[in-house]
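Note that this complex is displayed minus one protein chain, with the remaining chains in position.
Chain lettering (A and B) follows the sequence in which the chains are written, and residue indices restart at 1 in each chain.
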Amino acid sequence: MKPKKGNNRIVIPIGPQHPSLKEPGCFRITLEGEKVVHAEIDIGYNHRGLEKACESRNYIQTLYLIERVCGICSHTHSTAFCQGIEELAGLSIPPRAAYIRVIVSELERLHSHLLWLGVAGHEIGFDTLFMYSWRDREKVLDVLAEVCGNRVNYGINTIGGVRRDLDESMQQNIAKVIAFLEDQLKYYLDLALTDPTLSARLAGIGKLSREDALKYGAVGPVARAAGIMEDIRIIEPYAAYIEVPVKPVTDTRADVLGRTVVRIQEMLESLEIIGYCLKNLPGGELTVKAPRRIPAGEVISRTEAPRGENIHFIRANGTDILDRVRVRAPTEANWHGMKHMLEGEYLADVPITIAAIDPCYSCADRAIVINSERKTEMMDWQGLREYSIDWYKKRGLDLSAVKMPERKIYI
Amino acid sequence: MLSALTKILVFPGFLFMSAYGLFLEYLDRKVYARLQHRSGPPWYQPLADFLKLLGKETIIPANANQRMFRILPVISLSAVATAFIYVPVLAKAPSASFEGDLIIVLYLLTIPTVSLFLAGWYSRSVYATIGSVRTLTQMFAYEVPLFMALLAPALIAQTWSVTGMAEFYSQNPLYHLLNIPAFFVALISGQGKLERAPFDLPEAETEIVAGPLVEYSGKLLAIFKMSAVCELVLIASLISAVFLPLMTGNPLLDFLLYLIKTMAVLLFLALLRSAMARLRMDQMIKFCWRILTPIAVVQIIINLVIRGVL
Partner (left out) sequence: MQAEQKIVAQLVKKFAFLQERIFVQRQKRIFTLPLVKEEFEQVLPYLHAELGFAKASLVVGTDDGDDLGFIYILSNREGIILALKEKTPKSDPRIKTVTDLFPALALHERELVNLFGAVVEGLPGDSSFPLPDGWPEGSYPMRKDWNPQYFDQETMTYNPPSQEVEKEGGNE
């Protein structure tokens, strides 16, 4: 590729494999010096045909498939799906289940935003922030693993309620974690607002004004950082959000710094919500019985994912297999403004601008419930280790001598 | 003859520099990790990394310039090794010294940067090209304050030799306090020279993958990495020789002091690395020209005036 005379342009591909992207996506950036003059976005590398697969499975199987739309915000997808089915079947879930859904969804928001904060730090070469926030995120994941059995893909929702209860010790552990996080988050907020290199790299980058955000249909923290109050928890309360007070968080900066501040403040708000839920957790049943066949009908179900508005369209046809499900994940809505945000920026700001909408990517999960020969058993950490040692022994590898560092969970 | 060769190749020359460089790299990584609440690597990690790279296959891109691609890492390493000869490690006796060797050291210091630029340029990859352009742009930003900061103390000492300066300041330790602003300018622009965060733009991983070195692998990459590590030793030794020349006259004690001084410099550089986000190119240039360079200029004026008074 020879540059034309007087035209000093160079095309640089960011993706599909690139250190700054944790998911496959391709951004062809045309540069003039260090300035981006043209950006082309090519996504779709991760299409798994999930919606088609749902059309040949029953509702419970579909629920688990839907939960795997995203590794980070899996709870919000299963909540949206369950809500839709419950609405079609005319079920109303027990209050305790509604509260547990909210607690898990706020814990999920915490871990998702902490993950984002770390990634953002890494994108601008601030690895210390990355390590700090991921260290804190680990505590949230530990508590999620204790509550749900998994660090990601929690599997706590079921049609008609939730599958597991929050016992006394779990509640105490959640309370411990939120007390720890409160100090940390206040520190990060202070850091974002006062650290000179951080604000030098974040302020004024990736501008998406209020008008543009409306035009491109931005959702979640991207819209809220532009001053648009778009929070499904407030606009259309679901689960226990009907009773739990949620304060709106918005900002007027409309840039990456604004999105950072919005996310940190949202986490602080999440702590409040979890605290309220723990204090007011009602007793009672966890599930109501759901029918196998769901009456025909159409439903649009919305939840507030960590990344924004999550919409599920479900059409049932009266059998035990659904007719059509369409998942609109929040990232899908935020791609459209990306080109607008990238053009005119410096190359150095491209990774953080892309990261600032928090594009979704999948994470590996660790299952601790195994299902063999129609027998379900639960395994704890130690049991899981013994199981894996046995598994390798059968294949002629003895790993029992490997020492494991002691696992400290809380603070 | 044999003793001179030993001095150049073994101690305090090339071998010592490489070994100490690997140790400093370990220290840097360990401190960086501890500052981030991680446990960090074991002491042999840098050596293990180096040996592993040596054993890896070397791949040269088809459209890269073969000869330049192979020769540049060696040029870079040998320039650093040559410069190290003039820096005192054991007491007042560097391996070689003459009036004006400070200038030679500073010139030799630009060679690794230029070879990095050429390495990226001859790799013919978009990431490497952008990285090497950044390397050169960045050089124009930090080079001026770095040179001025290192030359300012020489004005008072009235010698252009690193050894001579170290000697002068160890006899007149109070003059030292005058040079404190230059000391910090040298430390910060030294960080730029070493291309470490917040000035690691040329190899900004999340933007241009690895910058100029993106196509390098195996032995050639190992040599480049080694030359970067040795550059770290050189900068730390040079700064501690010019700005921290405490000497006792006892070779063993002086060697111990040398270790302490260089490690102190390194700790500062590691702290700088962990406390900041990567700057953008325009911010970096602004910072160097609007803040570092004026401080260095004022320092030179002050030192000229003081020299007139003396």
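The working rule: a residue touches a chain if its C-beta (ideal position, glycine included) is under 8 Å from a C-beta of that chain, and two chains touch if they have at least 3 such contacts.
On a predicted model such as this, the values are computed, not experimentally measured, just so you know.
Asks: In the intact complex, which of the depicted chains does the undisplayed chain touch?
Replies: Checking the complete complex, the chain left out touches A.
Asks: Please pick, from A:R9, A:K35, A:R324 or A:K393, the residue that touches the omitted chain in the full complex.
Replies: Considering all chains, including the one not shown, the answer is A:R324.
Asks: Check each of A:Y64, A:F180 or A:W335 against the chain that is not shown and name the one that touches it.
Replies: Of all options in A:Y64, A:F180 or A:W335, contact with the hidden chain holds for A:W335.
Asks: Which of these touches the unseen chain: A:E236, A:E272 or A:D320?
Replies: Touches the omitted chain: A:E236.
Asks: Could I get the residues of chain A that touch the absent chain, sorted low to high?
Replies: 42-44, 47, 49, 51-53, 55, 87, 214-217, 235-236, 298, 300, 302, 309, 311, 313, 315, 323-324, 326, 328, 332-333, 335-336
Criterion: only the chains that are shown with their structure count from here on.
Asks: Please report how many Å separate the Cα centroid of chain A from that of chain B, as a whole number.
Replies: Distance between chain centres, rounded to whole Å: 43 Å.
Asks: Can you name the residues of chain A that touch chain B in the complex?
Replies: Answer in residue numbers: 10-13, 18-20, 31, 34, 121-129, 131-132, 135, 195, 197-198, 200-201, 346-351.
Asks: Report the residues of chain B in contact with chain A in the complex, numbered from low to high.
Replies: Touch list, chain B to chain A: 35-38, 126-127, 129-130, 197-198, 200-201, 204-209, 274-283.
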